[in-house]
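Note that one protein chain of the assembly has been removed; the remaining protein chains are unaltered in position.
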Amino acid sequence: MKKNKTEEGGTDRRKFLKLGLMTSLTAIAGASIVTNLAAQEEEKEPSGEVIRLLTPEGKIVEVNASNINKYPEALITPAESRIGIPDRKFVMVIDLAKCKNARKCVEECQKAHKLDDHQEFIKIQLIQNHEEGEPYWFPKPCFHCDEPPCVIVCPTGATFKRDDGIVLVDNTRCIGCKFCVTSCPYSARQFNWGHKEKFDDKSQPYSPETGVPAAEGTVMKCDFCPDLLRQGELPHCAKACPMGVIYFGDKNEDIVTNGEETVRFSQLINDRGGYRHLEHLGTKPNVYYLPAVNRQFPLERGFNIDEEIVERYKDVPYVQELKKQGKI
Amino acid sequence: MKSNLFKYTKITAFLAVLLFSINSNAQEKDASNYDMSFEFKTIKQDDNSRLLEANFNGKNIEDRKDIIPMFNAEIKFFNVLNEEEVLLGTAKTSKEGIAQFTLPENQKYLTDENGNINLIARFEGNDAVAESSAEIIVKNIKLALNLEEIDSVKTVLVTAFTFDESGTEIPLEETDVIIYVQGMFSKMKIAEGTISEGAFEFEMPTDLPGDSNGNLTVFSIIEGNEQYGTVIQKKNIKWGVFQKQIKENQNTLWSSAAPVWMYVVLTILLVGVWANYIYTIINLFKIKKEGQDIELETES
Partner (left out) sequence: MNIDTRKRELVKELSPMLEKSSLLSKIWIISLISIILVGLYAFILQLSNGHEVTGMRDNVVWGIYIVNFIFFVCLSYSGAFIAGVLHFFETPLKNSIARIVEITTVLSLIIGPVFILLCIGRLDRLYYLFLYPRIQSPISWDIIAILTDLIGCFVYLYLTFIPDLAILRDASKENAEVPKWRKKMYKFLAIGYQDTPTQHERLHKIIRIMSVMIIAMAIVAYSVLAWIFSLTVQPGWNSSIFAPYFIISGLYSGIAVIIIAMYIIRKFYKLEKYITKIHFFAGGVILLIFSLLYGYFTFSEYFSRWFSHKKHDVDLLNTLFSRYFWQFIFANYFGILMPIAILFFKKLRTVKLVTIAAIISVLGIWLNKYLIVVPTLETPYLPIQDTRAEFVHYSATWVEYSLSLTGIAAFCLFFTLILKFVPAIPMSGIIDLEKRKQLKRKKDNQLATEL
């Protein structure tokens, strides 16, 4: 029953979106969609997500996605966000065999959470299992542990674990002691060290479920995008991945999907040898990995990006070797 | 109303182009090196309504991966028989480039002698963008989904018929059908099969959890069939074996209330220390009082 509801919610939203567009069209009588959208564009800052559209006039316009996505966000207040989506237990499965460091997950996540260039809720690390093993790309979001060390040490309850398994940060409660950052063994958390203009943008009311706008002197991290989950959509990273690396779903219904393929979670984990990173720490992560066997892409493919990104992985011995050989 | 509003579209568009070509920040570009791609499909939904969906995109001639959706283009849907064209409805494309129109169950169609419905979706075109259209021919079909427990085996029964001119049912032959269950984000395929003699039977797996009430939503879908288009049928049933994964973990290290022993220990420690402080302060007051008494004595 509840599934139906979320589905209906989704279509409602789509309908509303269309409605919103129509009204915005009718509002400016006689104006074409080009001027309409472009005029709005001028008012807005050029920052933010830009999408390209064709118009019936045969033009390509670049519009700010927020102009089109104007729908009243069902605001989940900090208090409501502590409860979680009923009867769900979210889980992520990352198929390391398919990751080629395309970084689409990182980019989409940054766009959605209004993050700066270097702030990454999902990081792609280059790691080696042991000296003989070839390194592989390792996308690392927050693991939303069932025994979260960060939640344990928080002195004010600003970070909390919900019934649906998601660990969130309420930045209106956070005092910025950074104890959670030091206690997370997976370096999943970021701190806002200084003030930024975007923090003042109050056009979108703050909700721990979106983490936007962030606030100075507080902690933030990957949130599994509960705002999208409530609409029955996958998190931004899972949606964005061109390789279908990231599966996401509800452990209760035992179904995970990467957007294209939908499979039983238990089967996926058991057939493909799924594991959790640093299991021995006892944090019980809710992110599972499928080992990087029979890789679909050679490692070097992931270096086919800008120099700044390549620089990141320079301390990995294998990368130094590759650099010596002039392969990257 | 809407057509009224768009009467001046071309003029304003022209003005806008003029304006933006002066403005260095012009966000408009010419789409001349984009080919238009127009796709059309029809889906018969589980409530027997029919969804018409046109997908209108521009594809870069040089880079085929570069696809831009056509936004706000008016698409007209027609039912055609020989020279006769009946307008079924119009819809505008979304920012994904998709225009949708739903026809109710009791919609009357023009059909040819074989029971085929000829549908056309058309963008009428203008000076800048040429006319685009696509046509599909589908047969009306009745897809039924039955979920029954036969000899305590949970069975999915799919039946499918088309109709001849007189309305009698003709069983479907050699048509692929897929069985899905609904998940939170998507449908999960659990079986693929072929309908023969108008029926397909399949034994449901018994270990699917379903939702919190154990309800499963089962779909039988004929996907993108040449003759029938896409046909969807669904049904709910309480066949799930839902088990909540989260145990109620109260008073743990990470819950909002701490383990009881922590409160106990902390209380004991604090009460012990503060009792001592209070004792000290009481004694201080006693010292003070004695001092005052002495002072009074010496004064008197």
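Going by the order they are written in, the chains are A and B; count residues from 1 in each one.
The working rule: a residue touches a chain if its C-beta (ideal position, glycine included) is under 8 Å from a C-beta of that chain, and two chains touch if they have at least 3 such contacts.
This structure is a prediction, so every number in the text was calculated from the model and none was measured.
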| item | value |
| --- | --- |
| Given B:47, B:169 or B:290, the one touching the chain that is not displayed | B:290 |
| Chain not shown: contacting residue from A:75, A:96, A:243 or A:281 | A:281 |
| Hidden partner interface residues of subunit A, rising order | 118, 123, 125-127, 140, 149, 152-158, 173-179, 181-183, 185-187, 189-195, 216-218, 278, 281, 283, 308, 311-313, 315-316 |
| Residue ranges of subunit B at the interface with the undisplayed chain | 253-254, 256, 258-259, 262-263, 266, 269-270, 273-274, 276-277, 279-281, 283-284, 286-292, 294-295 |
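The criterion applied here is as follows: only the chains that are shown with their structure count from here on.
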| item | value |
| --- | --- |
| Cα-centroid distance, subunit A relative to subunit B, in whole angstrom | 19 |
| For the subunit B and subunit A complex, residues of the former touching the latter | 1-2, 5-10, 12-13, 15-17, 20, 25, 27-32, 34, 57-58, 68-74, 92, 94-95, 97, 123, 126, 128-129, 181-189, 208-213, 215, 217, 242-246, 253-256 |
| Interfacial residue positions of subunit A with respect to subunit B in the complex | 1-4, 6-7, 17-18, 21-22, 25-26, 29-35, 38, 41-42, 51-63, 68, 86-89, 147-148, 151-152, 157, 160-161, 163, 165, 229, 232-234, 248-255, 257, 259, 262-264 |
